[in-house]
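Only one structure is covered here, and it is reproduced in the block below.
A single protein chain has been omitted; all remaining protein chains appear in their positions.
Right after this comes subunit A.
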Amino acid sequence: MLTLSKVDSFYGRSQALHGVSAAARDGTIMAVLGRNGVGKTTLLRTILGLTDRSQGAIALDGEEIGGLATHARARAGIAYVPQGRMIIPDFTIRENILMGGFAAGGARRIPEIVPVLFPYLMENLDRPGGVLSGGQQQQLAIARALACEPKVLLMDEPTEGIQPNIVEQIENSIIRLNTELGLTILLVEQNVGFARRAAQDFVMLENGRSVASGPIDTLTDDTVAKHMAI
């Protein structure tokens, strides 16, 4: 269980999050919703300690991790699939995946689920990551995060900018990671339809504040219209 209470976060002097509280229960997907620029990405980055400064409590399974360095949070069990995927182009697919292994306790290895979900990656382990299409890079970013052997997966708009035929495949793999591996997932998503299908809970952000949250059933069309319509 990942719990945030009254978290503030800063880039330089400007405050990007104001007292955000949220809890992702074990084995569930929590959707992080809101318009562009309201702090969804900042929320994920704050959990990993990638903003300049943050206050408030961030706890993983009751252990406070808010004061730890980024790498220690990753080793505690938080993995990140960033926006834009951030694949290392001149590393091979294998090297990109195994990078995640530095956060796992023991030996670095390719997780067993990767060939099941993303057979293409396994067939091309020695190709450089930079030659992959956007959808394949997204799969690679997910595989890298899985190699961290995480308890909680942070995913930032995993289907953004990806060709439509791959979108469904990525959505299904997210749901399978949650149901089959029991991974807890924080999912930043613009697509409310997918959020409703996949998530159990949601938190809605507006101007760096949490304006609505709870079980996904309680996410009304009114709330969506009020905080997400452009």
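Here is the rule we go by: a residue touches a chain if its C-beta (ideal position, glycine included) is under 8 Å from a C-beta of that chain, and two chains touch if they have at least 3 such contacts; residues count from 1.
One rule holds for everything that comes next: contacts and distances are computed from a predicted model.
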One chain of this complex is not shown here; going by its UniProt record, which of these names is it: "Urea ABC transporter permease subunit UrtB", "Lactate utilization protein C", "Aldehyde dehydrogenase family protein" or "Tryptophan synthase beta chain"? "Urea ABC transporter permease subunit UrtB"
Please identify which residue in A:V20, A:A103 or A:L219 touches the non-displayed chain. A:A103
Looking at A:P89, A:G161, A:G182 or A:P215, which residue reaches the missing chain? A:P89
Touching the absent chain when the full complex is considered, from A:A23, A:L50 or A:I175: A:L50
Missing-chain contacts on subunit A, rising order, are 48, 50, 69-72, 74-75, 79-80, 82, 86, 88-91, 95, 98-104, 108, 144, 148
